[in-house]
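Notes follow once the structure below has been shown.
Yeah, one chain of the complex is gone here, protein chain that is, but the others are all in their spots.
First chain written, first letter: the chains are A and B, and each begins at residue 1.
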Amino acid sequence: MSDVVVRCSGVTRTYQDNAVPVVALQGVDFVVKRGEFVSLAGPSGSGKTTLLNLIGGLDRPDSGTVEVDGVTLNDLSESELSDLRLHQMGFVFQSYNLIPVLSAQENVEFIMQLQGVAADERRERASSLLKDLGLASMAGRRPGELSGGQQQRAAVARAIVTNPVLLLADEPSANLDSGTTQELLELLRTLNERQGVTIITATHDPMVMGYSKRQVNLRDGEIVEDNSSRAA
Amino acid sequence: MSEAVAELPAQASSWSGFRSAQIGWRNLWRNKRRTWLTSGGIAFAILLVMFSMAMQHGQYAAMMENATTLISGHVQVQATQYIDSERFEHTIDEASVLRRQLLALPDVVAIAPRVEAFALVSSDERSFAAQILGIDVAAEAATVRLLDMIDDGRVPAGPDEAVIGEKLARNLDVAVGGELVILGAQKHGGVAALVVNVVGIISSGMPDLDRSLLLMPIAAVQNAFGLGDEVHTLAIRIASLEDSAAVTKQLASRVPADITVRNWNEVLPGLEQAIEVDRLGGLIMYGLIIILVTFSVVNTFIMLVFERTREFGMLLAIGMRPFGIVGLVLWEAFFVWLVGAAIGAGIAIAIILGLADVGLYMGEAMEAMAAQYYMPPRLYPAFTTEVLLVSPLILLLGTQLAALIPALRIRRLRPVEALRSE
Partner (left out) sequence: MPLKLLLQLSQRNLFRHRRRNIMLLLAICVAVAGVTVMNSLIRGFQYDMQEAAVANLTGHVKILAPGYLDDPNIEKSFALAHDWQPDLPADQLEGWAARIRIPAVIMSERETRGIQFVGIDPAQEHISFIGNATYTGERLASAADRRVVIGKELARQLETAVGRRLVLITQGLDGLNREAGFRIAGTYDAEGTGLEKQFVFTGITALQAMLDADVVTEVSIKFASHPKEFSIKQVFVEFFTGLDVLDWQELEPQAAAMFVFADAAVFIWFLIMMGALIFGLVNTLVTAVMERVQEFGMLRAVGMRPGAVIAQVVLESTLIMAVGIAIGLLLGWGFYLWLQDGIDLSQWAEGVELAGMRSLLVPRLLVEDMVLVAGLSLVFGILAALYPAWRAVKIKPLEALRR
């Protein structure tokens, strides 16, 4: 098993914005090793979200390759990408994106259901994780009945309950106050340190950057600074 | 926030219905897909209802015109007793005088005098009962199409010439040029006897007529059956079938007391009833279509009000009255209707105008059925104000109601809650 989880080589991505081409990423080379906690930073339009999306298989590069866990994403079909996301990755979104018609417990079970995990095991894993995250008493509530912090914790639970190789979080703290942001970051740090989950976040929240072990700064589609010193 | 909000005037006093309508119109295009789908439903309903109604009107008009000009005429004049009993002796006396008087009336185009008798008709070997119809050939041709249906031979001219139904001819085993003997009873009990030559065969497609009809010049029949200047029926063609009820009334005031004037719908009650039953079936269809489309409009406005709750909260917050907002929604409903009605009515009118000259061929299978209903094989849709107005107006009412029901929820909206809602 290779030590490298993500390898981006010469990745370029250009968008059409009202017929004006906008370069989001320009020949980016980027490697993430197993067990890292990386934050991608930079101002809006720097390309950090684009890079995160390319790593997550949500978007495709115009040129260059993206490899996740030894698999080159460029060669995969939409369905194969779906399966890769389902089995290898966990996502935490800025706006939680829990399914409004399902309870917290059901939301956490949801991806396991997609994976075809047996009902008993699903219930067991979801319950124990919710308990670990302090949401045991909220398990039966629907997202509309939870606070922002609780929703985001449930969303993290949904993302990690399947033991993904890679946890991707796009602006996870954008809708949270500083108290709940801190709780969330403690949770991510614990996951990273205790269970060795590889985490990549895109953020411009200094608090998030502070918790990560490696900070990569982007500007105008290029990596301008890669501070992996704190990883040591 | 939305474009519509930017349109809001700063001062309530400058608020006007026009402004409201303008915002309604702009709001309409915020969700184009929904507008097209809703207006599409309205267009579908109006197109279908308008076109079917035009076809129905065209069909009914054709049936009535066809049926009345076949034999019966638009209006009939008969002795009251003859209508009740159909007995030979109940005739109209001094018929030529009455006919002349009635012909002088402005709406009357032509009057065909007729004598009707049942008699035994024999060829060399066979005998059958026939209905003898004594006619004035020129008047008959000006009144109805009966003589056009002679498809072999010619019209009877001399007193010893007759035209007979196609099936009767076959039953009697005679053709054009054959000789027939007619035996019947005179008005006052004597024997009416005639020898005639067959000069034509008539085939109407109506079994009753083809099996039993025998046409002869009226004078010959009057002579043989002992009638003077008497007829059983005056069949009348008038200028326009639409005026037949009024003309019937007018005629009724000019005839003696023992004579009855009947409009076509009394002479052919089955026809009007068939039309009524058909109209009823059509009404059920129109009703269901309109209800279904109205449901879809209700749904559109439920969704619309739900989605704009936050925006409505904002409008309330800045001081707009709930009914002002309801008004905005109603204007929007009006425009949804307007777009749908314009498209539906536009297409319907284009189709109707397109078919007005060529007509719509109903197919071979329909032709046999059509004949039974006095329908031509080709139908021409007809415009009337009813066709043009009924379906659009009902749907206008429907869309306004459909929008009003969900819109009334706005009255119960609390600005703060609404602003917080998603």
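Brief remarks follow.
By definition in this document, a contact is a pair of C-beta atoms (placed from the backbone, for glycine too) under 8 Å apart; a residue touches a chain by one contact, two chains touch by 3 or more.
Bear in mind the structure is a predicted one, so any value in this text is a computation, not a measurement.
Check B:T38, B:S72, B:N263 or B:T309 against the missing chain and you find that the one touching it is B:T38. Within the whole complex, the absent chain has one touching residue among B:R126, B:K249 or B:R321, and that is B:R126.
The residue from A:S82, A:S147 or A:S178 that touches the chain not shown here is A:S82. Among B:S72, B:T91, B:N171 or B:T309, only B:N171 touches the chain that is left out of the view. Residue positions on chain A in contact with the hidden chain: 49, 53, 56, 58-59, 78-79, 82-87, 89, 91, 93-95, 97, 99-102, 110-111, 113-114, 116, 158-159, 170, in rising order.
Although one chain is not displayed, its contacts with chain B can still be listed: residues 33-34, 37-38, 40-41, 44-45, 48, 85-87, 118-120, 125-130, 170-171, 173, 184-185, 211-212, 269-277, 284-285, 288-289, 291-293, 295-300, 302-303, 306-307, 365-366, 368-369, 372-373, 406.
In this section, only the chains that are shown with their structure count from here on.
Chain centres here are Cα averages; for chain A and chain B they lie 71 Å apart.
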